[in-house]
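Pasting in a structure now, in C-alpha cells, and then I'll have a few things to ask.
The complex appears here minus one protein chain, its other protein chains still in place.
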Amino acid sequence: MKNDTSTDLCEDVVCEERYVLIYIDERRRYIIKIRRGERFSSDKGYIDHDDLIGLSYGSQIKLSSGVKAYVLKPSLEDLVYKIFRRPTQVLYPKDLGLILVMLDLSSGKRVLEAGVGSGVATAFLARAVAPNGRVYGYEIREDFAETALNNLSKIGLDRYVEIKIRDVSKGVDEKDLDAALIDLSNPWDVTEVVYEALRPGAPVIFFLPTINQVEKLLNKLYLDNKWILPKLVELLEREYETKIGALRPKTVMISHTGYLIYTRKILNR
Amino acid sequence: MKNDTSTDLCEDVVCEERYVLIYIDERRRYIIKIRRGERFSSDKGYIDHDDLIGLSYGSQIKLSSGVKAYVLKPSLEDLVYKIFRRPTQVLYPKDLGLILVMLDLSSGKRVLEAGVGSGVATAFLARAVAPNGRVYGYEIREDFAETALNNLSKIGLDRYVEIKIRDVSKGVDEKDLDAALIDLSNPWDVTEVVYEALRPGAPVIFFLPTINQVEKLLNKLYLDNKWILPKLVELLEREYETKIGALRPKTVMISHTGYLIYTRKILNR
Amino acid sequence: MKNDTSTDLCEDVVCEERYVLIYIDERRRYIIKIRRGERFSSDKGYIDHDDLIGLSYGSQIKLSSGVKAYVLKPSLEDLVYKIFRRPTQVLYPKDLGLILVMLDLSSGKRVLEAGVGSGVATAFLARAVAPNGRVYGYEIREDFAETALNNLSKIGLDRYVEIKIRDVSKGVDEKDLDAALIDLSNPWDVTEVVYEALRPGAPVIFFLPTINQVEKLLNKLYLDNKWILPKLVELLEREYETKIGALRPKTVMISHTGYLIYTRKILNR
Partner (left out) sequence: MKNDTSTDLCEDVVCEERYVLIYIDERRRYIIKIRRGERFSSDKGYIDHDDLIGLSYGSQIKLSSGVKAYVLKPSLEDLVYKIFRRPTQVLYPKDLGLILVMLDLSSGKRVLEAGVGSGVATAFLARAVAPNGRVYGYEIREDFAETALNNLSKIGLDRYVEIKIRDVSKGVDEKDLDAALIDLSNPWDVTEVVYEALRPGAPVIFFLPTINQVEKLLNKLYLDNKWILPKLVELLEREYETKIGALRPKTVMISHTGYLIYTRKILNR
C-alpha cells in the first residue's frame, strides 16, 4: 500500500529499515533490509548499505567487482516470494491474479481465506481490499498462522488481516462476507460453513492440486445444491527467452500448480 | 467499488436503476438494468422487472416457463464483458489478473494506460487503484475515448479515470507515475515518453498479439538501455467440462490472446 | 503404401480411378476420384477431370474462374480425414504419431486394435506394419465394422487388416501380438483379454477422453498387477498463423482430444 503521507521521502529514495531489491540480472534479484553498517554480498561482489541510503530508487550502483546493479523498490510479488518464510506450498502470481479478478475484490470488501498457510495469498487479498476492507484468515496449524502473521507484519499488511487459529469446518464467526478463497486439502468438509459466512451471490474459489480433489469437491457442490454451476479452470504460464535473434519459449516450464474452481452462493428454496 | 455508506440497501437487494445478473445457466447469463414496467425475456421465458425489485441478491426466481433462474449482483467482470460496448479487441481476465499483480497496483497508485480502447482494462486498473488512485488513459481515437468513458460511467468507475484524446507518442502530461499498461500496436514509438512519465523503478507491461511486434519492441527496449531485462510471458487458460463422471478439458480453447512484456524503468548513466 | 511396381506411372501423374487432392488454399483442399467426363466444382471455379488426367502431381492448374490450384497426391492423412466416412469420434494425427512411436510399430508387427470405429487409427496402424504385418481389429458394432472396412478398402489398406465383429471382452483369437491400441469407453473390462493376447513385454496404449475413465483404468491396471507403471500423457497441438509480419498462434485451438495411457505387459509370479 502507498503511504498516506505523500511527503514520505522513502517512497522515492532508499531509507533505513526499508526493504530494497538489488537487481543484478534476471537470476540475481536480492531483497535486503537496509541497516547502517551492514554489507550486501553476492557472487558478483558486495556493496555497503551505507552507500545505498539516500539513493533514488532505480539508481545504478556498482558492486565491489565493478559489476553494475540497480536498487529498486520491491513489489508485493518481490517481497512475498523472497522474504516470506514459506513452510507450505504457495499460490503463484498467475493464479493469484485471476483469483483477484474472479473474486471481484476491491477496496472495502471483506474476504474469507480458509487455509492461510504462509500468508502469500493473504497478502494479495489484503492489498486488494485495503485500505477499507479486511481478510479473515482461518488456519488450523498454529505454527503456520504465526509464520503468516509474522510474514504479513514485515510488509505492513497485517493491519488488514485477522488470523484465527481454528479448524474452519467448526464454523466461521463472520457473516455476509463478500468472497472466499479456500485453499484446503479437504474443501468438501467446509462448503456448508463457507456458505453460511457468505452473502448471497458471493463468489468462492477453491484451489486444488489433484484431479481427485476436484472430482470430490464438484460432487459435494452439486450435492449441496446451493451454488451456481462450478467453473473449473487451470492457467499455464509460458515464459520466453528474450535474447535478440533467439526468441523462443523457455525449455522448461511449470506445467501445473493447481485447479481453480469458481462458484457463487445462491439461495435455494 | 463498494459504496461508502454501508447502509446502502441496494448492496443486498435488487433496486431500480441498478444492473442485475440474471443467471439461468452457464450459457445464459444476462445483465439487465432494472426499470419499473420493463420485462426481461429469453428463450427460456420472461419475468417482469417489477417482480425482481426488492429481492435479495442470490434469490431464485421462476421465469414464465417455469424455468428457474437466479438474480445475482454482477461482478466487474460480468459488467465489463457484458454491458461495455466493445468496438476494439479487449484484454481477457486471465491477462488482466496477472497485469494487476505485475504492475503492483494498490489503492492510491497513479497509472498510465496507453491505448484505452473500449475501457475494459481501464476498468480493472481503476478499481485496483481506487479509491485513492487514478488512471490516466491516452487514446488517439476520439470515438474509442468516448465509448470508453461512456462504458466506465455506466459502472461508476469514471471518477477514477482521466481520459485524454491524444497520441501518446506526443508526450504524457503526468510525471512520477507508479506503473503503465501499454496496449498499442506500435509500442516502440512510445517507450521514451512512457519512460519520462514513470517514477524510477516503476513497472510497465506491454500487451502485443504478434511475435513480430514482440521482437520489434524487445529490440527497442534493449536499444533504449534504460529498462531492466524484459520478461516475456503468455498465459493459456484451460477450461474443463465439469459434468460428474465426465470430467475433461473443453474440446476447444482460446489458444492465444497476446504476449505480455514486463520491464521496469532504471536510471542509466 | 507404395506400389511394388516402380514402373507404375500413376505414382507420378494423375490417372483415372485414383484419388487426387485439389489444393486451392489452406481452407480449400478437396479430394476427388478421377473419372472421365466428371467435373470438379468449388466456390472458386470448376475444372473437368479430363483436363487433369496425365498431369504430373504438383502441377498448377487454372479453375474456370482463373483461380490457380494444384493437383497433389493425397497423403494418408488427407485421405483418412477427407474420404473416410466417420460416424464416430476419431483420433487426430498428433495422437496417432505418438502412438506409432510408443507402440514401437514396424513392418511385420502384428497389432491388436480394440474399438475400430471408422478405421482411422486402423489405417495408420496398417501402414506402419505393412507390407509384412497385420492389424487385428475388434469392433462390437457391425455398422462401424462395415464402414471401417469400406473406408480401408478405398485406399487399399484393407489387405493388411482383419476386422472381427466381436465384443473384445469375450476374448481375442490371436496370441503373441506385438502391440495393442485400445480405444474403448470401458477399457477396464478388457485388460485381461488384452493381456492374454500380447507377447510378454508388449506395449499397449489406451485412448480415453475423460479423467474419470483414466482413473478407473489406472485402478484396474494397478489391481491387475501385471503391467509396468502406466505412463499418462496428453498432447496439445498449437498451430500458428503464418502471415508474414503477423506471426502468432491461432486464436482458437483444440484443447483436448484424449489422454494416452501407455503400459507394457509383464510376467508376474
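Chains here go by letter, A, B and C, matching the order in which they are written, and residues are numbered from 1 within each.
Just so we're on the same page, a contact is a pair of C-beta atoms (placed from the backbone, for glycine too) under 8 Å apart; a residue touches a chain by one contact, two chains touch by 3 or more.
Note that the coordinates shown come from a computational prediction; the quantities given were computed from them, not determined experimentally.
Chemist: Footprint of the hidden chain on chain A, which residues?
Modeler: Counting over the whole complex, chain A touches the hidden chain at residues 209-212, 238-239, 245-257.
Chemist: Since one chain isn't shown, list which residues of chain C touch it in the complete complex.
Modeler: Within chain C, the residues that touch the unshown chain are 1-2, 4, 12, 23, 25-26, 56-60, 70-73, 75-77, 93-94, 96-102, 104, 106-109, 124, 127-128, 130-133, 178, 199-203, 211, 214-215, 218-219, 222, 228-240, 242, 244, 247, 259, 264-269.
Chemist: By the contact criterion defined above, which parts of chain B meet the unshown chain? Give residue numbers in ascending order.
Modeler: 211-212, 215
One rule holds for everything that comes next: only the chains that are shown with their structure count from here on.
Chemist: What whole-number Å value describes the gap between the mean CA coordinates of chain A and chain B?
Modeler: Distance between chain centres: 21 Å.
Chemist: Which integer distance in Å separates the CA centroid of chain A from that of chain C?
Modeler: 47
Chemist: CA centre of chain B versus CA centre of chain C: separation in Å?
Modeler: About 44 Å separates the centre of chain B from that of chain C.
Chemist: Give me the residues of chain B that touch two or more other chains.
Modeler: 211, 238-239, 247
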